[in-house]
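The complex appears here without one of its protein chains, the remainder shown in place.
Just so it is clear, A and B label the chains in written order, and each chain counts residues from 1 on its own.
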Amino acid sequence: MKGDDGYTKFFAFLSLFSFSMFGLVLSTNLFQIYIFWELVGVSSYLLIGYYYTKPSAVAAAKKAFIVTRFADLGFLIGILIIGYYTGTYDFETLNNPEGSAIVNWASSSFMGLSVLTWALILIFMGGAGKSAMFPLHIWLPDAMEGPTPVSALIHAATMVVAGVFLVARLFPMYYFVEDGFALNIVAFVGAFSSLFAAIIAITQTDIKRVLAFSTMSQIGYMMLALGVSGYEGHDGVGYMASMFHLFTHAMFKALLFLCAGSVIHAVHSNYLKDMGGLRKYMPITNITFLIAALAIAGVPPFAGFWSKDEILVAAFEHNKLIYYVGVFVAGLTAFYMFRLYFGIFWGKNTKYEHAPHESPLSMTFPLLVLALLSVVAGFIPFSEFITPDRVGFEAHLNYPLAAVAVTVGLIGIVLAYIFYKKENDLSDKFANGFGVFYKWAYDKFYFDEIYLFVTKKILFKGVAAPIAKFDKKYVDGTMVGIGNTTVATSEKIKGLQSGKVQDYAFAFIAGVVVIALVFIYLWTN
Amino acid sequence: MDILSLFIVVPVLTILALVFTKGLKQARIVSMIGSFVQLGMAINLVFAYFKEKAINDNIMVFTKDLVWFKQFNIHYNIGVDGISVALLLLTSIVVLAGVFISWKMKDLPKEFFVSLIVLSSGVYGFFISLDLFTMFVFFEIAVIPMYLLIGIWGSGPKEYSAMKLTLMLMGASAVLLVGILGIYFNSNADGGELTFSILEIAKVNIPFEAQKLFFPITFIGFAVIGALFPFHTWSPDGHASAPTAVSMLHAGVLMKLGGYGVFRVAMYLLPEGAMHWSWFFIILAATGVIYGAFSAIKQTDLKYINAYSSVSHLGMVLFALLMLNKTSWNGAILQSLSHGFMTALFFALIGMIYGRTHTRDVTKLGGLLKVIPFISAIYVIAGLASLGLPGFSGFVAEMNIFVGAFEHEDMFYRIATIISVSAIVVTAVYILRVVGIMLMGPVKNPAFLNLEKVTWYEKTGILLLLIPIVGMGVAPLWLSNMILKSLEPFIQGVL
Partner (left out) sequence: MNFSSFLLMRHEILLLAIILLLLIGEIFINSNKKSSIVHLAIFLFGIHTAVGFLSLDESSLFGGMFRTNNIIHFFKNVLNIGVFILLLQSADWIQEKIVTQNRGSEFFILLFSSLLGMYFMISSGDFLMFYLGLELSTLPVAAMAAFETTKRKSSEAGIKLILSAALASGVSLFGISILYATSGSIYFNDIIEVISSNNLTTLGAILLFAGLSFKISLVPFHFWTADVYEGAPISVASYLSVISKGAAVFIMMILLFTVLKPLMHVWENIIYVIALATMFIGNLFALRQQNMKRFLAFSSIAQAGFILLGLITGTQLGTATIVYFVMIYIFSNLAAFGVVQAISLKTGKENMSDYEGLYRTNPNLSLVMMLALFSLAGIPPVAGFFGKFFLFTAAASKGYYLLVFLAVVNVTISLYYYLLVIRAMFLRKSENAIPFFKNKLYMRLGLLITVIGILVIGLYSPLYEYIYELSSIFN
């Protein structure tokens, strides 16, 4: 960041973010978490829009804030509902399985569901926004406009998992209220998002965008893990796995982003087409990236294997469909990640104008640290510490499922190897085989366009503009019209004052006669 | 001289002193001193209020009651409670900020400042009055200078805007007069005398039929100046044509008279009428909230954006008041205060931008963050405060309103609340849109590359307004408690 304009501003905003995030995590009640939630959103806005002279950055920052704001609307309404119907915002009180909040969930209902279910769904809406779950995901890819450290920290590791954290924080409520109705929604949204993002990630050519969709996909995993979790003892493996994956994902995703930043810094471009064969020039980045890629692909003994495995175990025990989706996504993950790896460091031997060089130690040191963590983090006995009912349990490795997951991952890696290690056009032929579906995936299934359409055409043109016009023409028009009518009336009757004394006399007598007739004969009290 | 009457005497003295000044320099110094003294008095009042409340638990303190027109039982009756104290503080801060912002008022400066101070004296008098007649007198005193202030020192279609504003507001106060007379002639319903005293009337049970008739009249009479839909149309043109300090005072302070009047008079004295009619006016208020926000999206003139934004925020005040419970009333007053500071700050900033670039058209501006960083950064902060970011006053106010409004027993009201809450998204849209177009991005017009840096008096004005916004956002408890405690007698009276 050195040499960038507003260098100090960057660190100020970063500190603001840290403050907000810590506050969010340490909050003990819904209101407090909402406060820090908003502050996190603003920090994100300021950081994404850091390069504020670039119109694309400005637009991205605005998009991020507005989408999350919209999600926060749901969050706020959910808070209001919970506050009103349970009388408390405190997490301890709300989450108490024997507390009145959970026990009495059925006491009020609205349109067939308990009001608390609605509240939880709305709160999840808030979480979905912050965590870029479908369909509130559109801001995350654009958020890559921010400086790379920002992407690494906020949009990979910390802020985007806030939604997961929120659901986890309220997990007992999600689990018990209406037999986990809201929790099911969490699971399906998570699973779908995971799949959706993975498919798109396969097609993207901007490496940061690939990573962005990858993040969305991995968060989908975390959500679905929560969604399929039970509560007591070993049943809570989903919950545990979700948090575990959150933890490990932070390591390797941050590493991936920093590597990407390193690469982008070296070749001055974000695009795969401008890269290739970089293993010769940037060895450290190469190795660390590889480690991260292996971790995310779920290859043992790297961190990602352990957490992903637990997620799949939880899914398998709860909902087979979600399990199959999870496995499929694991394969896709491995594939696109190694597509990226091979595309950057192997593949074609691009001729570079300025020979890219390895980044300085200040940048490579963190890479090494994170790489180390990506290796060892998986061995932390998470289940001793993080469970829904706060009772630790021992997690076992489910060998059959693990084997399936690893196999699928390896298949993905091999496919990527075939397509991308050496320069060839196999990938293009494969892509063309999918025909129009490929294009759809490449264009992110047009959700950005849909949103733009809704906001620009429907909301701006269809709602806001007519309202503004209505105000000017009709409401204001009425007020001004009253004035104009008065003046017009004045014009119309001016002829009464004719200037002729005879008319005056006539009016006088006529007046007397009329008054006499009316008040003597007609208007008798 | 009692502590409250000084609030009227000091402005009058300032005006007298101003009459003898010659030229801009003297006029502005005199005005600054006068407003500064006023601010000191307001701050002092806060402390004195706490001290007094500790020993004396009356609804109103520092009261003074002089018979004025015996036959009508009109008294010069003044007093304050926590709410009035807060609003007095708001007024004094905004007035002082306005004086600073007008530091370079070249045309007829003496008359300008005189009109400004007259307006402020009307506002002060209004907030301390406990007698309907006196309150009404001050209300009109506060409104009428607007005609001159906009008509002489304004810009654009100033004559039209000034006339429209004045006629609509005075028309509303005319309607209010009927309402006041209605209340007055029913004030002997319990067998006492006819009286204009608010505290006395509050104890009387005015017959329901009368309440049903006079509540809407009184409510509308006050709410027009609080930008109730659909009577808000004086506001966009009025604000746009007015000079900066006048917009600040008007949106920041004058429009608060509406909410205060609704609360102090219409609801306090006609509670059953309020309950009967609340559903109807809630619809209007909620419409105003959403409607104002959506209209703001489409505007390209900065002042119009802010004007419609005010319609939206003030709609919240009325909305909250109509919910008739303690939390939402607390929110309504906090919102009045918060919005007062915020909108004054916005208008000040807009004035500064306009003074430098000579355009208020957002589409013609761009990249100002690079050129005038201080002003732009404060604009961003103000924008974030306006959309209810925690840490600023807007959040505190809005949360109180939402939570309180949601507590209403009736589902209809809760749905109305949800609809109003959605305004937070629309607000974010128009705020960030402006920030994005105007402040961020590349510098659009090369002529803007060299704009004058912010001056000391502008900075002072800005800080005067920014500090309360942040203060209220970060440490609102003392204020909130003060208000809540003052609300108690009203809640008991109403419910």
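Everything below uses one rule, namely that a contact is a pair of C-beta atoms (placed from the backbone, for glycine too) under 8 Å apart; a residue touches a chain by one contact, two chains touch by 3 or more.
Quantities reported herein were computed from a predicted structural model and do not represent experimental measurements.
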item: Touch partners, limited to displayed chains, of the chain removed from view; value: A, B
item: Per the touch definition above, residue among A:Ala106, A:Val391 or A:Ala507 touching the missing chain; value: A:Ala507
item: Contact partner of the left-out chain, one of B:Ile141, B:Val204 or B:Met275; value: B:Ile141
item: Hidden partner chain, touching residue among B:Gly34, B:Gly182 or B:Pro476; value: B:Gly182
item: Absent-chain contact - pick from A:Leu361, A:Leu397 or A:Ala516; value: A:Ala516
item: Absent chain, residues of chain A that touch it; value: 483, 486-487, 489-491, 493-494, 496-497, 499, 501, 503-505, 507-512, 515-516, 519-520, 523, 525
item: For chain B, residues in touch with the removed chain; value: 68-72, 133, 136-138, 140-141, 144, 147-148, 151-152, 158-159, 162-163, 166-167, 170-171, 174-175, 177-178, 181-182, 184-185, 213
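Criterion: only the chains that are shown with their structure count from here on.
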item: Separation of mean Cα positions, chain B and chain A [Å, integer]; value: 38
item: Chain A residues touching chain B - in the complex, by the definition given at the top; value: 31, 34-36, 38-39, 42, 45, 49, 52-55, 58-59, 61-62, 65-66, 69-70, 72-73, 76-77, 80-81, 83-84, 455, 459-460, 463-465, 467-468, 471, 475-476, 478-480, 483
item: Chain B to chain A touching residues, read off their complex; value: 164, 167-168, 229-234, 236-237, 291, 294-295, 297-299, 367, 369-370, 384, 387-391, 395, 399, 402-403, 406-407, 414, 417-418, 421-422, 424-425, 428-429, 432-433, 436, 439-442
